[in-house]
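Subset of chains shown; positions unchanged.
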Amino acid sequence: ADTVKIGFVVKQPEEPWFQDEWKYAEQAAKEKGFTLVKIGAPSGDQVLTAIDNLKAQHAQGFIICTPDVKLGPSIVAKSKINNLKLMTVDDRLVDGSGKPIETVPHMGISASKIGEQVGEAIAAEIKKRGWKPEDTGALRISYDQLPTARDRTDGAIAALTAAGFPKANIVNAPEAKTDTENAFNAANIAITQHPNFKHWIAFGLNDEAVLGAVRAAEGRGFRAENMIGVGIGGSRSALNEFAKGQPTGFYGSVLISPKRHGYETSINMYDWIASNKAPPMLTLTTGKLVTRDNAAEVRKEMGL
Amino acid sequence: MTDSKTAPALDLAPGSSNTERRAAFWRFVDDYSLILIFIALFAVLSCTVEYFFSWDNVVGLALSVSQIGMVACTMMFCLASRDFDLSVGSTVAFAGVLCAIVSNATGSVTLGIAAALMAGAAIGFVNGAVIAKLKINALITTLATMEIVRGLAFISSQGQAVGVANEAFFSIGSSILFGLPAPVWVTLACFVLFGVLLNKTIYGRNTLAIGGNPDAARLAGVSVDRTRILIFLVQGAVAALAGIILASRMTSGQPNAGEGFELNVISACVLGGVSLMGGRASISGVLVGVLIMGTVQNAMSLMNIDAFYQYLVRGTILLIAVLVDQLKNRRQSR
Amino acid sequence: MSFLEFQGIGKAFPGVRALSDVSFGVDAGSVHGLLGENGAGKSTMMKILGGEYVPNEGRLVIDGQPRAFRSAADAIEAGVAIIHQELQYVPELSVMENLLLGRLPTRLGLVDRRRALDWTRQRLNALGVDLDPRAKLKQLSIGQRQMVEICKAVLRDAKILALDEPTSSLSHRETDVLFRLVRDLKAQGKAMIYISHRLDEIFELCDAATIFRDGRKVADFPTLEGITRDTLVQRMVGREISDIFGYRPRVQGDVRLAVRDVTGHAVAEPIGFDVRAGEIVGFFGLVGAGRSETMRLIYGADSRSGGTVAIDGKTLRSSDIRSAIRGGLMYCPEDRKEDGIIGVRSVAENINISARRNHLRAGMFVNETNEARTADIFIERLRIRTPNRRQEIRLLSGGNQQKAVLSRWLAEKDLRVLIIDEPTRGIDVGAKNEIYNVLYELAERGVAIVMVSSELPEVLGVSDRVIVMCGGRITGEFTREQASEEAVLARALPEGAARADANTTRTVSP
């Protein structure tokens, strides 16, 4: 028989998260002795090109985190035509009407769930510090151009309001690009607009967004004791903050484990191809809040 | 008027037939240097990269450059007339979204396509009119419309991909004719059409003249403004066509499609020898420019090159390709 | 041995041999004329002297030292200054900065503007040139720009000065200034090369001359004493041209072009005149008289604020070049580099750009065979020196570019009115003669011709009627019989200046 060849297509190859997923997928490939083809596909047409490319090099299946979940129908159709087995990771495909495509095995996180975790963490910390909600402003560093980003921030808002945080105190700060500098500028203006707040909280689509908000708040005199920022990802950006001598306004980050996502999906796909053992249709992983105090342990626990 | 008694005054390049043959050889190399580079690249990759030289892969490669290829044809006109268009990427996205919305609303794919094409042409017309009539710099104008049209795409779709209900729509992007996918045929048709337009028609010749020297062209009776507007209008329509086909391939119109598309298209053209100073363009050059860009990307995926190192390779190849092409000019000057 | 020696110089471009084995010497304290048909290789030789081109064969010897220039900077270093045929100025910078390009004075690392201004004013004054050092070049007329170019070279205080057609855009008075300069420099012992197609200038200025033909030296004249004009022409073009203008009288028809009350930029009072079928009207004036501006208004290249233009009684739409062309009115602009040629396109393209609309297939496809034929006809007829019709026009010599631009209009088949601005600027005697013949032929076919020219002999020699402009208005009109040099010039000079200047005007032999 042919040697097994599996594609691993991700939407943002530069992002550390996906670098890690790839790293753990490589680990699986080494253990099982299959070939892993890593392709970055940041846009819809590149996804289609990647699938063609996989077919051309005789891969038998692939795992994908797509740049847009609405590409679902065309990815499903294309892999069927090209006779490739398909699994999704991180983000789940949806059909034309927005419902998840349940025929495709998926392992991932729900964007709104992870957002909710952020919201809950912040709410808990507000309570602990005993801030009055009316004195507290919330920075929603938003990037609504990206559907997952919107789902995450909306999740956080849902959890915050459920915990009694006043909706009126949530300030939308749209960033023009998803880097720290743009988040900084967005947050800076939002703070200018609301001189009345004594404390600030911040959330966004990833650690970089929250980091920008934290830096902006620092510039305006809101330091660790008056700022609670919680990111998503547990990336180096977050760890750098925890490594600083003094605590900063970057309180924590919801860490999701690239290890399971990268390693397990690859193993599942291999078994599916090699021994026709179908993978579980749905595995949802959850994030875990890491803070200055527990970051090292949690990461160790997760095998990172 | 034909008092041609007096012998042609000039005995040019006395040279023997030998030097003539050598000159002819160099002329050939000059004219086709990029094509030769591409053939060499293709040959090397075929021998060294597994699966590269397979029908599946070649079709995949063709498909991957089909959108860029279409728009590069019209961008060639735009650059040849000394203009510049950054708005094509946004137009691709907006046309896809609009086509999906209108198709869903009316239930007719044809109407959706018509609406998208018309919107594309309208965007192009606005670009052209502002640039030609109000004399605003093309870079700024199309940067502005790039933003505006991207905004329209987000607003009309509310930031979400718009799926299409009518399945007939998908066939545009996925049907196969004589072994090749439909988008590839459309792209080939564009190359033929715009090649003929450039080289054989007054439209193309006027475009080159305008790019070469707009003032002189105007004094020679070329309707400069009208031609420039037409160039942008056609460019808008073709970008919309690319957007429709892309949406069909992806089965939904996506508002953030085509980001960075404009730079890829312009690079392909410049790589293909189109001068940013206007007046110089060749369709075969643009075709090769598009193919080189696509091939490099394709081969890197096949060779499983690390994502970070792909940046290095892409940049280096780009440099080498123009550098080799440049050698001819060095030989020519002085 | 002369101060400057060219020894066995050869230079080839792809498909073109521009120079083969040319040797001659230029003495210090003398002006050496360089003559030859368009494309004979004169400018190429100057570019070799200026370090722009590296010769394939041969060498330069300056003051006994062999020199191999690798760049323009090398040549400047060695004391060579060149006034290029194609003006090389920076339009956005001031006169002062253009004059001091590459060598602005500094103080503590900063440009010393005051010193530069003082220096410029003083030197310009000394040269007798009145230019505002702070004016940007783009604000000046072509003639003034050329003057700046001349001063730029002269002010370098070089040992060798080469002038490649320096007078092509100059009026009489500016030419006088230039000649005075050249004589002064000669007296200072500079070695000078002077290139011109105006033979009277050669006779007036030069001590010696060399003639080029097809890239070879065909004659050397160590002195011009006793040499006749005909001899030079004969050696240059290889045939006799007894009367370069070769005027032929002809019958004139009805009024073809009627210009009424045209007003617009640079026109001081409404302009009106008629031209009959078969008539050639010469427009004379000094630089800045407003002739070119008037013609652009008539053609529609600039928008006019009032007045009408009619051809055969039919009024043209205002400010619309295409309607002018469709009505049979064509305009050949004076500034060939800016308004004439499309540099990166072929000779054939440049010739056919307008006329090809008459030969389209199916309304849009160009007729390539027809275009090739048209191009070849003119290349032969006007002796355009080019390896073939596909050559990019920017690679042709200046005069040959001019011929190609002219051809563009001559190729129009329903030409009724031709306005032609400085038609023979930079054109050799042989080709001039040929162009005049073409004009006569056109006139004989019934075309009404307006010829704007700053060369008085040409205006007098070719026109049936002469109209004189000065300061944006028509100041005189003469029939061929009435038109004498003195009478025409008197009308061309601004009032007041007229008397003072009338005596100092050079006499020019036709």
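Going by the order they are written in, the chains are A, B and C; count residues from 1 in each one.
As a working rule, contacts are C-beta pairs under 8 Å (C-beta built on N, C-alpha and C of every residue); 3 or more make two chains touch, one makes a residue touch a chain.
Quantities reported herein were computed from a predicted structural model and do not represent experimental measurements.
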Determine the copy number of each chain kind in the entire structure file and write them next to their labels. A x1, B x2, C x1
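Definition applied: only the chains that are shown with their structure count from here on.
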So which chains count as neighbours of both chain A and chain B? none
What chain sits nearest the middle when you go by CA atom centres? B
Considering only mean CA positions as chain centres, point out the chain farthest from chain B. C
Roughly how far is chain A from chain B, centre to centre by C-alpha average, rounded to an integer in Å? 36
Between chain B and chain C, centroid-to-centroid distance (C-alpha), Å: 41
When the centre of a chain is set as the mean of its C-alpha atoms, what distance in Å lies between chain A and chain C? 71
The positions of chain B in contact with two or more other chains are none
Two or more partner chains touched - positions in chain A: none
In the complex, the residues of chain A that touch chain B are 13-14, 19, 37-40, 43-50, 52-53, 55-58, 68, 70-71, 73-74, 77, 81, 95-97, 144-147, 150
Show me the residue ranges of chain B that touch chain C in the complex, using the header's touch definition. 1-4, 6, 8-15, 23, 26, 200-203, 205, 208-209, 212-213, 215-223, 275, 277-280, 332, 334
In their shared complex, chain A is touched by residues of chain B numbered 50-51, 54, 56-57, 59-60, 63-64, 67, 154, 159-161, 163-165, 170, 174, 246, 249-252, 254-259, 298, 301-302, 304, 306-308, 310
